[in-house]
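Before we start, here is the structure in question, set down as structure tokens.
What you see is the complex with one protein chain gone and the rest in place.
Order as written gives the chain letters A, B and C; numbering starts at 1 within each chain.
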Amino acid sequence: MTDMKEKLHFACDYARGAHPDILQRMLETNGMKTAGYGLDEISESARKRIREACGCEAAAVEFLVGGTQTNAVMIDALLKSYQGVIAAETGHISVHEAGAIEFGGHKVLVLPHRFGKISANSVENYLKEYYNDANREHMVMPGMLYLSHPTEYGTLYSKEELQAFRSVCDRYEICLYVDGARLAYALACTENDVTLKDLAQLCDAFYIGGTKCGALFGEAAVVPDPGKIPHLFTIIKQHGALLAKGRLLGIQFDELFRNERYMRIGEPAIRAAERIRCALRERGYRLHFASPTNQIFCVMENDALDQLGEKVEYGFWEKFDDDHTVTRFATDWATTEDETKALIDVL
Amino acid sequence: MTDMKEKLHFACDYARGAHPDILQRMLETNGMKTAGYGLDEISESARKRIREACGCEAAAVEFLVGGTQTNAVMIDALLKSYQGVIAAETGHISVHEAGAIEFGGHKVLVLPHRFGKISANSVENYLKEYYNDANREHMVMPGMLYLSHPTEYGTLYSKEELQAFRSVCDRYEICLYVDGARLAYALACTENDVTLKDLAQLCDAFYIGGTKCGALFGEAAVVPDPGKIPHLFTIIKQHGALLAKGRLLGIQFDELFRNERYMRIGEPAIRAAERIRCALRERGYRLHFASPTNQIFCVMENDALDQLGEKVEYGFWEKFDDDHTVTRFATDWATTEDETKALIDVL
Amino acid sequence: MTDMKEKLHFACDYARGAHPDILQRMLETNGMKTAGYGLDEISESARKRIREACGCEAAAVEFLVGGTQTNAVMIDALLKSYQGVIAAETGHISVHEAGAIEFGGHKVLVLPHRFGKISANSVENYLKEYYNDANREHMVMPGMLYLSHPTEYGTLYSKEELQAFRSVCDRYEICLYVDGARLAYALACTENDVTLKDLAQLCDAFYIGGTKCGALFGEAAVVPDPGKIPHLFTIIKQHGALLAKGRLLGIQFDELFRNERYMRIGEPAIRAAERIRCALRERGYRLHFASPTNQIFCVMENDALDQLGEKVEYGFWEKFDDDHTVTRFATDWATTEDETKALIDVL
Partner (left out) sequence: MTDMKEKLHFACDYARGAHPDILQRMLETNGMKTAGYGLDEISESARKRIREACGCEAAAVEFLVGGTQTNAVMIDALLKSYQGVIAAETGHISVHEAGAIEFGGHKVLVLPHRFGKISANSVENYLKEYYNDANREHMVMPGMLYLSHPTEYGTLYSKEELQAFRSVCDRYEICLYVDGARLAYALACTENDVTLKDLAQLCDAFYIGGTKCGALFGEAAVVPDPGKIPHLFTIIKQHGALLAKGRLLGIQFDELFRNERYMRIGEPAIRAAERIRCALRERGYRLHFASPTNQIFCVMENDALDQLGEKVEYGFWEKFDDDHTVTRFATDWATTEDETKALIDVL
């Protein structure tokens, strides 16, 4: 219930509004009367730009409002009614979606993670064990692999890792789906070698995050081969996820993909995060693990946290030991050099 | 896929953007960093204004994105897992929500309608028959009555009718829920004698429509006695219906309820609809039935429709007979006198 | 809570145990240790006999415990997650399954009936209207036609009618599923011209009722082309419908189909029903409609019912008018001539 204007805010990456060009476009188009449900020409233009950026003319692109909603819709759309989805135990769908996947009747089948990541090997072992289990028909059949890129820990998969996942998925005939809630922060990161085109080639479906990446709200679900999900429009409606004035989503993605802006929009966040990580290291703090994107995980003494909390909104990640806590700082597409400097000054 | 700027648009009431004050407020607040998920101070201000307008200090007010979503969430939240919801066969949940209620496991129990309305009597008979049926434990137990006000046909319930529904609901211990997708158009209508305060007194829950009533998107669900739905926040999240930047909804309803604007925002639509109805009658058209709000249902000769369609976007409602069609014209909060005149000129 | 041994019992067709040969076989096999879940040799023998009776070597045959369960499993297995099932408004799934179909997320799309039957024409009109509706993607997509044979009113479809349904289903690419809870009573009836082989040729799936037709419990679901439902075993388990000692179902159907007994087992019921109908007509009662199978629907004066009820358990069907009631008498595979005579004597 707090407005945080008095404090520095590094608690999350969805605390402000949208890129100014998006608001400008909303103003300009406000009086227009267009068809509803995303059947308007602005949405169509956005779809076209996304298809181009993905190098996939045939792709179905549907705009949804938020991440949990998109995951719930797309996973339900891709799975058979009796199948479950494999995910890291730290995956967003495993923990922080209040059971939205199970609400659709599907079990989340969890694998142990290392800083948010799982390996193609562990997925393959899971599938191998399942298919070797004489009782497998009494178990939930895995029908999909869910990955997030970047992960919830800000870590990244390499293209090679994704190819290995794809290869496992092919061998066991399951779908590959990537949650790109923070995809812009991967794309803006030098460590990242995974492009939108790669995702379109490797995934059965994925989504390009808007809410955390410059939009007011909205995610663009991409299905490179639309034949894999007939009647996606109806499924979206069935999930209560169809926006009446669909052009509002179209506007946002049309702006995010104008001149391929999405590829660069995360850069300020990455630069800020890098400066903060350097400062933390210089001041002798221990980074919990290497996270190259817009989230910084730092081990801090509990005694220092109250004081820090008076000046900065930050995230509690987890207990490290009795005396230390892992804190999370998140930058975003609009983090300024001044904000970054101010944070560094109080660290 | 069409932009309708070239034609007059009376096909629906969700074709344009938002009231300019809403966009202005979005611009002003765009750089603010606030807590997510509706826990910010703007959302809180909006809640306060709605509670005041409803004369119900204790009410829970939650903001959701769209109508189908709000119905799916609130109906699932109020019903027991084995209960169904009674509705007119023409109710939005019965027909045009792609099975969103059934997706949550609940059957919609339909009653015959008259121009979108049902009667307390028919509800009572349904309940009486259910409780007299020796096999009722093999049937879906009715747990709620769903009404829309205005109905999908633009018709209105009187306060007396709502009181009669409430009385039946009390006798049979079921909930009363009102879908107010177009509520502003009831409130602006002289025939209407149902106030927000009445709804708050009579309903277990209802929602105040934003999407069709001046907002970009958004509906405000009101639960006069919050104890009736514990953990509504989690239920919203479970349905994929929680907006990360919840303040966007807060902003819209804070503006819609600033100086009780919502009570008046539908007036231009009502005036325009009245003028159109007069003009239709004068030109000898037959109105299909009396609908006092922002929708006009007119019986037109099929032969004339193509010509009309070149100049006006209108709605197909239903076949009247082999030579005639019932068309729907919808006005909205922003319909201008010029637009109205232009339509009248081509009729 | 009443044992009805003192009264004549014509209230339903599931009040006694099983054909003696079934109990005898259970005794003989009681000490055997066999594989669970229907993977035993007795179940396999039963499957073989059913496949032969259906003239369909390739069919998948799965044994389930009861009718509602079988409908819930098979309809969920055949439909896509966003599809609904068309049924008569009097269909068992529409009324008396406590929302089991909706529990699986599917809407039942009802059509008006005539004595339990619907017509291929009304199905076609429903589908045509759906596909002509510009808003159909906001509606539940019909994915299946559910019929019961005999219907809940004891009426029968002709082979020609079933062929017409199949033809509509083919044109609109939906499945055809037949609920054969009382199928033995159709097969034993001279008016019936639909064979098991016909059902296997015309349906995507159907079930052969055991519970009401000589078994203790159990229904045999037949899928002529098993490729239409991959992983049916897992779907059955997911629905909590897999019987651990599956051979119990195998035993029952192996006996029911030994020497094609199932084709004849309903004959005593049909003979008894015919005698009762004659007696009713002779005594001047009005039969509500022609029902050629094991259910008799008779219009009786309310004043006479109390007296009748002292001697006979019968079923209340519906109110006819203020002074009359439609009663139902059901015979079964074991109804004796003595029982029939005793009933006739008290009518």
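Everything below uses one rule, namely that contacts are C-beta pairs under 8 Å (C-beta built on N, C-alpha and C of every residue); 3 or more make two chains touch, one makes a residue touch a chain.
Keep in mind that what you see is a predicted model, and the values were worked out from it rather than measured.
Trainee: Where the complex has a chain not shown, which of A:82, A:207 or A:333 is the residue touching it?
Mentor: A:82
Trainee: Where the complex has a chain not shown, which of C:16, C:264 or C:341 is the residue touching it?
Mentor: Checking the options C:16, C:264 or C:341, the one contacting the hidden chain is C:16.
Trainee: From the list B:155, B:238 or B:335, pick the residue that touches the absent chain.
Mentor: Touches the omitted chain: B:238.
Trainee: Just to verify: which one of C:30, C:190 or C:259 makes contact with the chain not shown?
Mentor: C:30
Trainee: Quickly run down the residues of chain A that touch the omitted chain.
Mentor: 82, 84, 95-99, 102-103, 105-108, 134-135, 137-140, 316
Trainee: Touching the hidden chain in the full complex, which residues of chain C are there? Just list them.
Mentor: So the residues of chain C touching the missing chain come out as 1-5, 9, 12, 14-18, 20, 23, 26-27, 29-36, 39-42, 44, 65-73, 97-100, 103-104, 211-212, 216-217, 234, 237-245, 248, 313, 334.
Trainee: What is the set of chain B residues that contact the non-displayed chain in the whole complex?
Mentor: On the chain B side, contact with the omitted chain comes from 76-77, 80-82, 104-105, 137-138, 140-141, 230-231, 233-235, 237-238, 242.
We take it that only the chains that are shown with their structure count from here on.
Trainee: Which chain has its C-alpha centre farthest away from the C-alpha centre of chain A?
Mentor: C
Trainee: Taking each chain's centre as its mean C-alpha position, how far apart are chain B and chain C in Å?
Mentor: 42
Trainee: Measure off the straight-line distance from the CA centroid of chain A to the CA centroid of chain C, and report it in whole Å.
Mentor: Inter-chain centre distance comes to 50 Å.
Trainee: Rounded to a whole Å, what is the gap between the Cα centroids of chain A and chain B?
Mentor: 33
Trainee: I need the residues of chain A touching at least two other chains; which ones are they?
Mentor: In chain A, the residues touching two or more other chains are 104, 234, 237-238, 242.
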